[in-house]
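Note that one protein chain is taken out, while the other chains of the complex remain in position.
Chain lettering (A, B and C) follows the sequence in which the chains are written, and residue indices restart at 1 in each chain.
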Amino acid sequence: MTDIRNITKTGISRRRALAGLGAGASLVAMPWIARAADDIIRIGFPTPLTGPFAAEAKDQVKSAELAVKQFNDKGGINGRKIELLVRDDKLNGGEAATRTLELIEKDKVHAVVGSLSSAVQLAVNEVTRARGIIYVSISQSDTINEVKDFSKYTFHEALNPHMTAGAVARHSFKKGSKVAHLVADYAYGHEMLRGFKRAQAEIGAETVGEILHPFGAADYSTFMPRLRSMRPDFLCISNFGRDQANSIKQAVDFGLKQQAKIVVPVILHNQRLAVGPEVFEGVVGGANYYWGLESQLPSAKAFNDAYRAANGGAIPTDYGAYGYTGLSSLLMAMQVAGGTDTDKVIAALEALKYDVAKGPQSYRKCDHQSVQSVLVLESLKKADMKNDADLFKVVANEAASEKVLRSCTELGFPA
Amino acid sequence: MNAPLLAVEDIGVRFGGFVALQGVTTAFHPGRVTSIIGPNGAGKSTLFNVLSGVLTPSSGSIRFKGQDLKGTRQHEFVHRGIARSYQITNIFPDLTVHENVRVAAQASRSRYNIWTNRNRFPELDARADSALEAVGLVAKRDEIAKYLAHGQQRALEIAIALISDPELLLLDEPTAGMGPEETKEMVALLEKLATERTILLVEHKMKMILGLSDRILVLHHGRLIADGSPRDIQTDPEVRRVYLGQNDGYA
Amino acid sequence: MTSPALAEPLPSSVRKPGRVKSLMTTYRVPLSIIALCLLPWLLPSKALAVNVLIYGVVAVGYNLLFGYTGLLSFGHAAFVGAGAYITGIAIGQFGVPWYAAVLLGVLGGGLLAFAIGALSTRTRGIYFSMVTLALAQLVYYVALQASSWTGGENGLRGFTVNKINLLGYDINFLDPVNKYYVLMAFAALALWVVSRILNSPFGAAIEAIRENERRARTCGYNVERTKLLSFTLSGTICALGGTMSALHLAFVPLDSLHYHASGMIVMMTLLGGASSFFGPFVGALVFLVMEDVFSLWTSHWQIIVGSIFVLFVLFLPKGIWGTFLARFVR
Partner (left out) sequence: MDTELILMQLFSGVALGAILVLTALGLSIIFGMLGVVNFAHGALFMVGAYAGLWVASLTGSFWWGLLVAPVMIGLFGMLIEYFLIRPLYGRSIDDPLLLTFGLSYVLVEGVRIVFGTDGIPFPTPSALTGVLDLGVGFFPIYRIFVVGVVFVVVLLLWLGLEKTRFGLIVRAGARDPTMMRVLGVDISKVWLLVFGLGVGLASLGGVLSGPMRSVNPEMGSLVLAEAFVVTVIGGLGSLLGSIIAGLAVGIVISMTALFAPEMATIVMFALMALVLLIRPQGLFGKLA
């Protein structure tokens, strides 16, 4: 088990915490330990090291550390070293907001990267927006693209449900396909559903029914008879994490896989490992990254190799890769801007073209969404797996294009 | 014959199929000590619980000072003038002796006052002290109640009951678990109290009952089988058969 | 230095508080305020200090019910959350000034506490805990469903208070020190109110119910009504904590309504000591600092926090502050 101590090699934050404990215990009033000299660039990194996505979070940290190390090895930014301050947001928006406040007020970070849930990223966004701190968000949401939550300081490195659901739909459905939807009844679920239906309308695939299920449900058996009775060609399960694992597992138990192809907007590497190959066999889903891209893409190969070298041969995973691409884009922009001046870095990010792991990427001007490729993956049968990490077949690699995003006007930005 | 303080009319209590009290009709007049006796399970405690509002009878009515107590909730009984003690000592164990009595005194007023300092009610303190005086616990004023001797705890419970200055005092085995010395003190206390108010007593110690009571009621299987002066009861053949015949006087 | 004789609690049947203790009781509010003034300079961060204020208020309010009335509620997160949501909605969707939004949050949370209290105080013992838990979960699911008001799972946002106007002066509310001291005024107010409630005749009545519900009823207390009043007051104080948290974070997470959040309040209160006025505040402080510090060391901090809690239930039921008072203060 890795813990933060192993991850955060700099160790500065830990020493600081220890000193704090000592001071608190002896009740000696003293001004808080002077912060590190200003020639270091500090990046805050809140991520849910505890909770159901801890494995993804740890992968994110490892990837982010890799990006930092690569820049530091090249001499930093204008000679300034970069320090990554990892904090546990516990997958809770309130916790994340507190950690972000601490990072900004106490640690004086120059930018924040991170988060792994829609709610957490919106909480961090709220804090950084009010304080003019650059934030590169690396978790999925359509909400954050919309003008209501827009912050000129926030850049959205992750895919959004509109993109992944759309890509999966385009590469699975045919004209006349019958599609049934099982959707988690919360914003993220509705966003995924909207993405699917938008693509269905273009393709001409028909919706034969949709069932909203309560967010966080453990048993889906009561939805299955109705889903079966819809006789779909495709069953779209628009939920995430544990909900996805439970609902796919039970859909398979009820024999829905014999009847329909199961597709999901996002398929996770670690989730597939946790649930097993039998259940996931043949399930199609979208992803931002898969290590198997290395056979097609030099940048993926370079990222994988560096990651393997730094982490004892382990391969990077999907949400983990966001840590690398997100941090790399920020650091590249700082390099262009020659430092941490907020306006200059924003301008640099808006103009940036980068390809660090998954082909060309750039941030769209209006909503700061990263325009990037979307992968469509299909889970392999156990017998077809060449090794333990060989989980998916790449069905499609949809090239980066603004066309797959909702338009700026639709999001509420002035045309 | 003056009007009865408390009149009980055809009271019945059933728990499911079990009949705990049946057709009990009687009246209690002011200024007397009445004892209720009967074997275990005869319905003595049930009757007490009905008279103090703990139980609502399945049938029948209770009138106190001419008013029907139907629908009166348990906590209101004390405000009407009926106070009681319990068979198993029932005090506030972690409060001091004085706090025990004082909090009982406060129940009659300023119950929901959340803003005034509780020390700004000197008359409550005075009342509490006089109640402690009455039961002889002044010396123990600041001790925590649970550390008192058993007899003192029983006395404290009576002080708690007395603080509302009730017209009718229901005492459920006030000498339960006491040695002869403590019993003697309690009897003296009860005699003193009997001069000022009406007392209803449940007891097992026959000698004490005979000495203390003006009147004795005998319950058996939930029915009132005898009612009279101690002398009448001692000679009642029915009572001798069901009660005294099986007991040596100390249950 | 304490003498050996004082280190062990004297087996005493008499309650005559010593000079130090009675001074500490009399001046508990001013002493608390002095401690609160120093707090931000002793803790690793101002944000943490504000959280201690918030959860301190919540725990002290909760303890009115748990420690003083003897009712274990597992649903107080609902009132904290209600306070926060109402404040956030009032500012963000209706443009209500911040102070009025705070007032609305406190009243709204209090009203919810009255409603849930009216239903739950009819039950006793362990049922009470279960009913409060169930009703609070119901509030959680309602907030999840009413996403057009609450933001649903995404949380409520869009109500950042940048500056506030106090007596004609504009104060930068994003500055952590300003924010701390403004919110501290609310915390001090809450502590003062709770202290007065505990000193009042009503304070004696709830203690009597905690000590012996049957006896209290026999003494003439309307136990249900007294419990309901205590529940409502306690929920109102917790709602104030919620509004403070809304102002602090400018975000209300849905998780703030979950029964895990209620459990955290219980843990804090017990850790500090439910038998004393300031104990819950100490509990909140220790809990949050522990979490802050341990979570920097290891992602498995929950096993430490859980174990400490188990040990406290077993061996130190009076909590940190309660034990400290019993052992060292006379």
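Please note the rule applied: a contact is a pair of C-beta atoms (placed from the backbone, for glycine too) under 8 Å apart; a residue touches a chain by one contact, two chains touch by 3 or more.
Keep in mind that what you see is a predicted model, and the values were worked out from it rather than measured.
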item: Displayed chains contacting the withheld chain; value: A, C
item: Touch criterion as defined above, residue of C:A77, C:V266 or C:V289 at the omitted chain; value: C:V266
item: Residue, one of A:V275, A:L327 or A:L375, that touches the chain absent here; value: A:V275
item: Among A:R131, A:R170, A:K249 or A:K393, residue touching the chain not depicted; value: A:K249
item: Footprint left on chain C by the chain that the document does not show; value: 72, 119, 122-127, 129-131, 133-135, 137-138, 141-142, 145, 259-260, 263, 266-267, 270, 300, 302-303, 305-307, 309-310, 313-314, 317
item: Residues belonging to chain A that touch the chain removed from view; value: 1, 50-52, 54-55, 185, 211-214, 216-219, 221-226, 228-229, 242, 245-246, 249-250, 253-255, 270-271, 273-279
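Keep in mind that, in the parts below, only the chains that are shown with their structure count from here on.
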item: Centre-most chain, if every chain is reduced to its averaged C-alpha atoms; value: C
item: Most heavily contacting chain pair (counted by C-beta pairs in contact); value: A-C
item: Averaged-CA centre spacing for the pair chain C and chain B, given as whole angstrom; value: 42
item: Intercentroid distance (Cα basis), chain B paired with chain A, Å; value: 73
item: Chain B, residues touching no fewer than two other chains; value: none
item: For chain C, residues contacting two or more additional chains; value: none
item: Complex contacts: residues of chain A adjacent to chain C; value: 1, 3-5, 13-14, 16-17, 20-21, 23-24, 27, 29-32, 49-50, 54, 58, 87-88, 90, 92-94, 97-98, 101-102, 105-106, 118-119, 122-123, 125-127, 129-131, 141, 143, 148-149, 185-188, 214-215
item: Residues of chain B defined as touching chain C within the complex; value: 52, 73-79, 83-84, 86, 90-96, 99, 102-104, 106-108, 110-119, 121, 142-144, 147, 160-161, 164
item: Interface residues, chain C side, partner chain B - complex; value: 13-16, 196-197, 199-205, 207-208, 211-212, 214-223, 225-226, 229, 233
